[in-house]
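The structure that follows is given in the form of C-alpha coordinates.
One protein chain omitted, others in place.
Up next, chain A:
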(Lines give C-alpha, C1' and ligand atoms only; values in the text may rest on other atoms or scores of the structure.)
Protein backbone atom coordinates (compact mmCIF):
# COMPACT_ATOMS: atom_id res chain seq x y z
CA UNK A 1 0.00 0.00 0.00
CA UNK A 2 2.55 2.59 1.16
CA UNK A 3 5.21 1.63 -1.38
CA UNK A 4 3.71 3.11 -4.56
CA UNK A 5 2.76 6.29 -2.71
CA UNK A 6 6.38 6.76 -1.64
CA UNK A 7 7.69 5.92 -5.10
CA UNK A 8 5.32 8.39 -6.82
CA UNK A 9 4.72 11.33 -4.51
CA UNK A 10 3.42 13.39 -7.43
CA UNK A 11 0.63 10.91 -8.25
CA UNK A 12 -1.63 11.90 -5.30
CA UNK A 13 -3.59 14.83 -6.81
CA UNK A 14 -4.74 12.63 -9.72
CA UNK A 15 -8.05 12.49 -11.57
CA UNK A 16 -10.12 10.24 -9.19
CA UNK A 17 -10.35 12.98 -6.53
CA UNK A 18 -11.38 15.68 -9.04
CA UNK A 19 -14.64 17.39 -8.08
CA UNK A 20 -17.35 16.55 -10.63
CA UNK A 21 -18.94 19.42 -12.56
CA UNK A 22 -22.13 20.90 -11.09
CA UNK A 23 -25.34 20.14 -12.94
CA UNK A 24 -27.29 23.38 -13.49
CA UNK A 25 -30.37 23.70 -11.27
CA UNK A 26 -32.48 24.49 -14.35
CA UNK A 27 -31.61 21.07 -15.83
CA UNK A 28 -32.42 19.16 -12.62
CA UNK A 29 -35.56 21.03 -11.51
CA UNK A 30 -38.06 19.69 -14.12
CA UNK A 31 -37.00 16.10 -13.45
CA UNK A 32 -37.07 16.68 -9.71
CA UNK A 33 -40.63 18.04 -9.82
CA UNK A 34 -42.25 15.47 -12.13
CA UNK A 35 -40.36 12.30 -11.23
CA UNK A 36 -40.09 13.38 -7.59
CA UNK A 37 -43.89 13.64 -7.29
CA UNK A 38 -44.36 10.30 -9.07
CA UNK A 39 -41.97 8.62 -6.62
CA UNK A 40 -43.75 10.21 -3.65
CA UNK A 41 -47.08 8.84 -4.95
CA UNK A 42 -45.50 5.34 -5.06
CA UNK A 43 -44.25 5.78 -1.50
CA UNK A 44 -47.71 6.93 -0.42
CA UNK A 45 -49.27 3.72 -1.72
CA UNK A 46 -46.67 1.56 0.01
CA UNK A 47 -46.64 3.56 3.23
CA UNK A 48 -50.03 5.06 3.97
CA UNK A 49 -52.90 4.20 1.56
CA UNK A 50 -55.94 2.66 3.28
CA UNK A 51 -54.45 3.49 6.65
CA UNK A 52 -55.03 6.99 7.97
CA UNK A 53 -56.19 8.15 4.50
CA UNK A 54 -57.79 6.24 1.66
CA UNK A 55 -58.02 6.97 -2.07
CA UNK A 56 -59.00 3.47 -3.18
CA UNK A 57 -61.90 1.89 -1.32
CA UNK A 58 -61.52 -1.41 0.50
CA UNK A 59 -58.59 -3.01 2.29
CA UNK A 60 -56.79 -4.66 -0.65
CA UNK A 61 -53.81 -2.30 -0.94
CA UNK A 62 -53.31 -2.20 2.83
CA UNK A 63 -53.49 -5.98 3.16
CA UNK A 64 -51.19 -6.60 0.18
CA UNK A 65 -48.33 -4.39 1.42
CA UNK A 66 -49.11 -5.10 5.10
CA UNK A 67 -45.80 -6.79 5.97
CA UNK A 68 -43.70 -4.33 3.99
CA UNK A 69 -45.45 -1.43 5.71
CA UNK A 70 -44.67 -2.86 9.14
CA UNK A 71 -41.06 -3.75 8.34
CA UNK A 72 -40.31 -0.45 6.57
CA UNK A 73 -41.35 1.39 9.72
CA UNK A 74 -44.63 3.03 8.66
CA UNK A 75 -47.51 3.19 11.13
CA UNK A 76 -49.80 0.42 9.85
CA UNK A 77 -52.72 -0.03 12.22
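The rule is short, and it goes like this: a contact is a pair of C-beta atoms (placed from the backbone, for glycine too) under 8 Å apart; a residue touches a chain by one contact, two chains touch by 3 or more; residues count from 1.
By definition in this document, contacts and distances are computed from a predicted model.
In the listed set "Probable membrane transporter protein", "Cytochrome c oxidase subunit 1", "L-serine deaminase" or "CbtA family protein", the entry agreeing with the UniProt name of the missing subunit chain is "CbtA family protein". The chain not displayed touches chain A at residues 3-4, 7-8, 14-25, 27-28, 30-32, 35-36, 38-40, 42-43, 45-48, 51-53, 59-60, 63-77.
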